[in-house]
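A single protein chain has been removed from this complex, and every other one stays in its place.
Coming up: chain A.
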Amino acid sequence: MSIAEQPCYTLINTSQDLEPPTEMQLREDLEKGNDKAKAEALRKLIVMMLNGEKFPSLLMIIIRYVMPSQNHTIKKLLLIFWEIVPKHTGDGKLLQEMILVCDAYRKDLQHPNEFIRGSTLRFLCKLKEPELLEPLMPSIRACIEYRHAYVRRNAVLAIFTIYKNFDFLIPDAPELIGKFLDVEQDMSCRRNAFMMLIHVDQERALNYLSNVIDQVNSFGDILQLVIVELIYKVCHSNPSERARFIRCIYNLLNSSSQAVRYEAAGTLITLSSAPTAVRAASACYIDLIIKESDNNVKLIVLDRLIALKDIAAHERILQELVMDILRVLASPDIEVRKKTLQLSYDLVTSKTINEMVLVLKKEVSKTHNEQDSEDVEKYKQLLVRTLHQCTMKFPDVANTIIPVLIEFLADKNELAALDVLVFIRDVMQKLSNLKDLIVQRLLDICGQIKSVKVLRATLWLLGEYCSSIEDIQNVMTFIRQSLGDLPIVDDEIRRSAGETKDEQDISMSAPVQRLVTADGTYATQSAFMSTNAMDKKTLNGPANDRNRQPSLRTFLLDGDFFIGAALSTSLCKLVIRYMNLENDSIKQNRFCAEAMFIIASILHLGRTSLSSKPMNEDDYDRMLMCVRLLNERLPITFQIFGHDCRTALAEMLTIKAQEQKEIEKKLSKEKAATVEPDDPIRFTQLLSSNEFDEKEDILDLTLKQAIGTIGKKDENIFSSSILSKVTQLTGFSDPVYAEAYVNVNQYDIVLDVLIVNQTSDTLQNLTLELATLGDLKLVEKPPSITMAPHDFTNIKANIKVTSTENGIIFGNIVYDITGSQSDRNCVVLNDIHIDIMDYIVTGICTDNEFRQMWIEFEWENKIVVNTTIRDLHLYLTYLLKSTNMRCLTPEKALSGDCGFMAANLYAKSIFGEDVLANVSIEKSAIHADAPVTGHIRIRAKSQGMALSMGDKINMTQKTGFKGVSLTQK
């Protein structure tokens, strides 16, 4: 067995700057040094051995000179030394010397020092050699009756592991421990003994438990925990016993230890699916979440509740408890709040929605008072989203929610406000009865909006949804007010020239101007606000309202002409609606002219140097188009602006809703147990004893998963056949032929190298020398071997992988030929390339996360598309398949054929690294046969990842097109 396959209990990493001592030095110290020197040498030796070196010659030195020492430190170090030292010779036989060691341990087991006895017993738990354990058995048995609890409890553990591994050594162990348990008083000893019985003799454990079941509540928490474990296990293997223990578990729900309560709640649910039991368990969980201050606990217990919700029968019970769950919102951690909101949203029903909305509204008003921090902002956003979702689910509550939410628009916090706007848009579209109310509210609030993005969206909403003359006129008034005197340019020039009659005007507008021109960022905006506030204080009168810098104009002077473009579109829409409602053509024209005048003023401003940034061409075009539209008044453009826009929006929203529904449906489908036509039907009456057979014990299952004994299932046995991963390392005519099967596990690569001696000589000292390039590390060197003529053998080598990068393994085979005088012979091996695709798995992330990461990641690799594929979709699918990436852009957005395509791709490595890609490809419209062109940009946090992913794509482009063009035919 190689080191990599043996169980490993200890890891110590050397610090690099330490000079490793030579074997001679170590030998000197171990043989002649005093206790301190010996301990130090032993320490160094252990560290070196843990890092892969071998010192078989020092074994005897240690037995002769170090073992007899009575020094406690040395004794402890020796225990670790014997734990890691190889105990077998190369051919698998036990080393002779170990018998001597064994005798020393027999003495230590009778040592008067209880701690030495105890730690020796603990070491024996890790010993896997029955030959060594056998002579120790009587001493171990004696230790179980020793005075000190420390010795007893370790003795129980030793007996447990020995019995588990080699039950012939101590066949009566369960009986022995059973008796021990009856008389033992110490809590730790009892726990260990009980734990052993659970694993080896459940019957006995059950009997014991039945005897003491009344006292369980008085036991210590560690004992209670294993009792819960026993009940879980027993009920799993033998469900008919369940009835006996429900009462006991229920009692433990009220244990003084929170850990026991948690465990008991989990077990109670598996014991019984009766509503009372589930309710008790869930109540216990909720109580734990509220009472424990630790966020870790809160999150994990919430996960348990979420898992509980996914079981259809239990969901109903949790629905009753939704108000209790909402109490968790008192916790300040954003993650906890997020999970809680999501869970309670999933659980809310028409019965509880009103109460829930009340609670959420209260939370919203609380956030207004809280200090602004990043988390509070995010929390507000979460609350808005949840309320939004609630309204979509239960439209009745909308009119109570809207007033609360509209308040957010005046907030400085853009995150929440933007979400509110999205919410309002949804409501407007779906619940047209609330339109008037919302428009009214928006008109009330729009004067106080401070953020340009919010104002822009609000203007759009007003433009789109105002439907009465009065409203339209109100909007117009608001726009006029917030733009100030028209035309803007003249007004501004007048102001800066100081031609105003009012002196105060000069004093006020001059600093404003300067501030704006100094820098064009938002800082100036706040400067405006403060000037305004100052003005309010000093001037203090309604007469000066007009002179204050109106908000829209501020934005325009800052150079944000996008809002001008949005305003123009909204004005057009308003004009169109006004014309439909108002029959008087004079009024129609006046209104239209006013709108055109506003747009024209903005256009003019954009062409002067008054604003801090010039207007860009897009905004200019857009505004010009609006002017033209109002000027020409063609019915077709009116139709587009007045009607088709809204239809397009409606369509987009329905598609979104559909997608949402599909996802939900998928989830619920996964939830619903699929019964195949040929599944056996189970009758509970007939199946009482083995009902749980198919469910595996979750405790054992997770343990197996964690230590990695459960292998990955091969999804497609043919495509990932072993043969396809065999790499030829040398030529067929080389004296030594070698080929390797590269087996990639999660964190390591196993090379299984087949070596064939093709000569008729015996090859001595044949060594496979390997070296690596990239983030790979050879765990241990393969040993040298001797090969008979025409013999073949297999050598295994383990290589550790720590990150996703293209790795190369290279090396050679060296050997001597018997009897020949020549130097060593050498055969150079072909390189083995490790494919990073083995480490890339498809991941999922939201659009927002993608954008966030796109901004943050430092490394970008731009690859030019170079392919013979002629179809955009085909290219994308090919790319996705060959890189394991997932396309984040929804199917709908990619459908259709317009000659170009843009999509976002995402994947993750098993080491947790993200890799993003953006594909923008096009196809020449003129030549139908032209291949796809464009480029792919890859972004990742680390350079290696971006580079190797790029290499991979280049490779697939080079090698892959043949296969694809074939399929195309």
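Assorted remarks:
Throughout what follows, contacts are C-beta pairs under 8 Å (C-beta built on N, C-alpha and C of every residue); 3 or more make two chains touch, one makes a residue touch a chain; residues count from 1.
As a working rule, contacts and distances are computed from a predicted model.
Missing chain, UniProt protein name: "Coatomer subunit delta", from among "Centromere protein X", "Coatomer subunit delta", "Ras-related GTP-binding protein" or "Eukaryotic translation initiation factor 3 subunit H". The omitted chain makes contact with just one of the residues A:A41, A:V85, A:L124 or A:L225: A:L225. Residue in contact with the omitted chain (choice from A:I63, A:C125 or A:A283): A:C125. Screening A:Y150, A:Y208 or A:F423 against the full complex identifies A:Y150 as the residue touching the chain left out. Only one of the listed residues, A:E292, A:E414 or A:D951, touches the absent chain: A:E292. Mapped onto chain A, the footprint of the missing chain covers residues 3-15, 43, 46-47, 72, 76-77, 80, 111-116, 118-119, 122, 125, 148, 150, 153-154, 157, 160-161, 187-188, 191-192, 195, 220-222, 225-226, 229, 258-259, 262-263, 288, 292, 294-301, 333-335, 698-699, 701-703, 705-708, 745-748, 779, 798, 800-802, 910-913.
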